[in-house]
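As you look at this complex, bear in mind that one protein chain is not there, while each of the others sits in place.
As written, the chains take the letters A and B, and residue 1 is the first residue of each chain.
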Amino acid sequence: MIEEKFKSVIIWIGCVLLVVFCLTPFLYMILISLSSSPDFLTKLGQIEFSFKNYYSVLSSKSLHFIDYLRNSLIISAASAFFCVIIAGLGAYSITRLALPGKMLILFFVLAVSMFPQISLVGYLFKFMSSIGWINTYFALIFPYVAWILPLSLWILVSYFAQIPRDLDKAALIDGCTGWQILRKVIFPVAAPGIFSVSLLSFIFAFNEFMFALMLTIDYHSRTIPVGIALFQGLHGEIPWGNIMAGSAIAVIPVVLLTIIFQSYIIQGLTRGSIKG
Amino acid sequence: MEYHTFSELRESYAFILPLMIFILIFVLLPVLGTFINSFFRDISFMQRKFILFENYKQLFNDSDFYGAIRFTILFILVSVPLEIILGLIFALILNEAVPFRGFLRACVLLPWAIPSAISGRLWELIFNYNYGLANFLCIKLGISTGPINWLGSSLGAFLGIVIADVWKTTPFVTIILLAGLSSIPIELYSQAKVDGSNFLQRFHKVTMPLLKPVLIVALLFRTIDALRIFDLVYVLTHGGPGGATTSLSLYSYRYFLAGDFGYGSAISVVLFVIAFILSVVYIKLGRFAELGT
Partner (left out) sequence: MNLRLVELTKRFFSKHGSILAVNDVNLEIDSGEFFVLLGPSGCGKSTMLNLIAGLEKPTRGEIWFDETLVASASRRVFLPPKERNVAMVFQSYALYPHLTVFENIAFPLRIRRTKEQLIKESVQRVASMLAISELLDRKPAGLSGGQRQRVAIARAIVRKPNIFLLDEPLSNLDAQLRASTRGELKNLQRNLGVTTIYVTHDQIEAMGLGDRIAVLKDGRIVQIGTPDELYENPVNPFVAKFIGSPPMNLFKASINYDKGSFFITVGNKKIKLPDNKAERIMSLKSKDCLIGIRPEHIYINPSGAEETLKGKITSIEPLGKDVLLHISIGENKFTAITPKMRFEEYEIVNVGFDPERIHVFEIQD
């Protein structure tokens, strides 16, 4: 009994610490973004609430905040879309292939996902420059899709492998072609997997930094992480209020997706890493 | 792509072609290009020249390169164990029948979900010398008498990056370990309880051995990821002060940025080789883990 009591107290303390650990920086971000000056802690904690940071971030044309956000959303959505389709085709082929090469492909792709990004980015920069794609959406979407494909493939393989082969046969007999089987049977049946891959792909593309830093030049294609990383003040002093307001707005999409669909994200992450 | 018989479906490689093509063009080709480039003097606005191992020779006499290696390894050695330990504690907590389980899981996921460039900015502010949260707490809690020069000193900048990275990536470890924990059959614990073991004994005799494969996976995933660290150092310290927190990725990037693609490529090839060896180890161990379950 004493052990049980002791244990539940420990767990309660652990829960509180966990929440404090995870959320304090967020709360700090929100507080700074809402206060008129970033140094409220030194002024005995007196906060002057105002939305002026949000207003200036959203209204200032020269900051291009809205452009960055739009670029990020479009690039991430497009990457997630292509990634799901291509990984879906691949996973279907791998789970249905009778040939011995499938494990080889899976482990090859896994090895690819371990490559450091920096060993790609130098060449990608030259390649994209040579075909004139620098500072376009394509310069990011294509590498993102390739970059996120390995994880997506692993996740989808684990979902597709659970779909019985009889379903493919039934669909063939019912008159489906290969494409129709995929579109009308496999994809809908594996919908939770498809959805969690879409979510993860979107989040990964949204958060990517190095490619975006190297392959974009200005607001025509620059994404929000780069925009915020390079956000410097005009007059020496860093405008923390504006940066935090921008950050708060920028993380809204991923934070919402994470909170609403956390179970799908957790499913995807665990299937992608622990069990193939 | 019209397939009719089940056999034909099973033999169709065509479905996997787009995937292979994408990875070929946008991952393998660039890696190959980087390898080739590392044998050239390739600087913007200068004649490209084949110099074989010159870049590498220069690299092995480059004290900044050794500095980058030292930082990267130190960073792995400090941050990864911290993340694993903290992640294990969080996972053990979340695996219990706690209230607000969904809320707690969402909390844990949030630091992982936001872009590290943005969390880098956030931590830059937290470590601000004059009015950052870190110094405010350190003084209030009596850890330090005066403000700590976090990002301005070598040790402070290193600790700052470790703290920010632990905050950001512990969730990932937690999620993976949680999945591992929840797959341990509850009967094993009941049996151990019947056998009269206490909480610590159960952890030691049941949890740890069964969690080992998953722990190895988490460990290696994190090691390889920490090896590639770029976003956080770029945003939080820019590699400073005085190059003290320059990681291999960042060091290589500097040369790319300066237009020296040959030397930058050589640095990233070294990083690639280390990562590749580690990933081979990972896949081998991963296979063992698979066989073990």
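Quick note on the criterion: contacts are C-beta pairs under 8 Å (C-beta built on N, C-alpha and C of every residue); 3 or more make two chains touch, one makes a residue touch a chain.
Owing to the predicted nature of the structure, the values given are computational and were not obtained by experimental measurement.
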{"item": "Chain not shown: contacting residue from A:M103, A:A170 or A:I217", "value": "A:A170"}
{"item": "Sole residue of A:V19, A:L58, A:I85 or A:V189 that reaches the chain not shown, by the stated touch rule", "value": "A:V189"}
{"item": "For chain A, the residues touching the chain missing from this view", "value": "100, 164, 166-167, 169-176, 180, 184-185, 188-189, 191"}
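Simple rule for what comes next: only the chains that are shown with their structure count from here on.
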{"item": "Whole-Å gap between the CA centroids of chain A and chain B", "value": "15"}
{"item": "Residues of chain B touching chain A in the complex", "value": "1-7, 9-16, 18-20, 22-23, 25-31, 33-34, 37, 89-90, 92-94, 96, 98, 100, 102, 104-111, 113-123, 125-126, 128, 130-133, 136, 167, 171-172, 175-176, 178-180, 198-199, 214, 217-218, 221, 224, 227-228, 230-231, 234-235, 248-249, 252-253, 256, 261, 264-265, 267-269, 271-272, 275-276, 278-280, 282-283, 286, 290"}
{"item": "Of chain A, residues touching chain B in the complex", "value": "3, 7, 11, 14-15, 18-19, 21-26, 28-29, 32, 38-42, 86-87, 89-90, 92-94, 96-99, 105, 107, 109-112, 114-127, 142-143, 145-147, 149-150, 153, 165, 168-169, 172, 177-179, 181-182, 203, 206-210, 213-214, 224-226, 228-229, 231, 240, 243-244, 247, 250-251, 254-255, 257-259, 262, 265-266, 269-270, 273-276"}
